[in-house]
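Below you'll find the structure, written out as C-alpha cells, and then a few comments.
With one protein chain held back, the other chains of the complex are shown just where they sit.
Entry: chain A
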Amino acid sequence: MEEETHTDAKIRAENGTGSSPRGPGCSLRHFACEQNLLSRPDGSASFLQGVAEKSRERLIRNTCEAVVLGTLHPRTSITVVLQVVSDAGSLLACCLNAACMALVDAGVPMRALFCGVACALDSDGTLVLDPTSKQEKARAVLTFALDSVERKLLMSSTKGLYSDTELQQCLAAAQAASQHVFRFYRESLQRRYSKS
C-alpha cells in the first residue's frame, strides 16, 4: 500500500503543476492525474488554459470561415472536431492542416486550400520553422495560416517579443514553406484518387 502511494505522489510531482500532494489511500493513478488537472490550486493557471483553448478554436474557425463558400449552404452549420493525438510542437499549425484536409474530404465547397506554418525566433534572431516543443520555448513563436491561391495571409497568431523586420522575415519564410505543405496535400489527394 505504501509503495503505491509513493508512486502516486511521484507522478503528480512530475506533472509540474505545483499542487500539494494528496493524502494516502486516495484514487488509482490515472484518476489522480485527472483530478490534478481539473482542480489546480492555482486558479489563474487553469483560467489561462481555458482561454488558450477558446482562442485556438476561434482562430481555426475564422480561417475556415474565410475559405469555405458558406453562401452555398445557408441555414446550415459545419462542425469541425479536432482531437489532439500527440503534441510535438506547432500544434496550431497542425490543427489548421488537419481542418483543411477534413473539409476537403467532406466535399465542402471551398474557394482555396489553406495551411498552417509555425516558426520560432531564438534570442539571437535565428529563425526555426516548424519548431518542436523544446524549440517553442524561444523568444517568440509565430503561427501563420496561408491560402493556396496567392499565399496570402489568412490568420496570424504570435506570442513573444519580435521586431517588425523579423515579422516580415518570418512571414516570407512561412510563405516559402507553405509550398511544401501544398505539394504534400496535392500528392496525398492524388494518391487517394488514384485508388479508385
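Operating definition for what follows: a residue touches a chain if its C-beta (ideal position, glycine included) is under 8 Å from a C-beta of that chain, and two chains touch if they have at least 3 such contacts; residues count from 1.
Following the convention adopted for this analysis, contacts and distances are computed from a predicted model.
One chain of this complex is left out of the view, and of "Cell division cycle protein 27 homolog", "Exosome complex component RRP40", "Nuclear cap-binding protein subunit 1" or "AP complex subunit sigma", the protein name its UniProt record gives is "Exosome complex component RRP40".
Taking the complete complex into account, A:Ala112 is the one of A:Val80, A:Ala98, A:Ala112 or A:Val128 that touches the chain left out. Summary of contacts with the chain left out: across A:Asn62, A:Ser133 or A:Gln179, the touching residue is A:Gln179. For chain A, the residues in touch with the chain missing from this view are 69, 72-76, 104, 106-107, 109-113, 147-151, 172-173, 175-176, 178-179, 185-186, 189-190, 192-193, 195-196.
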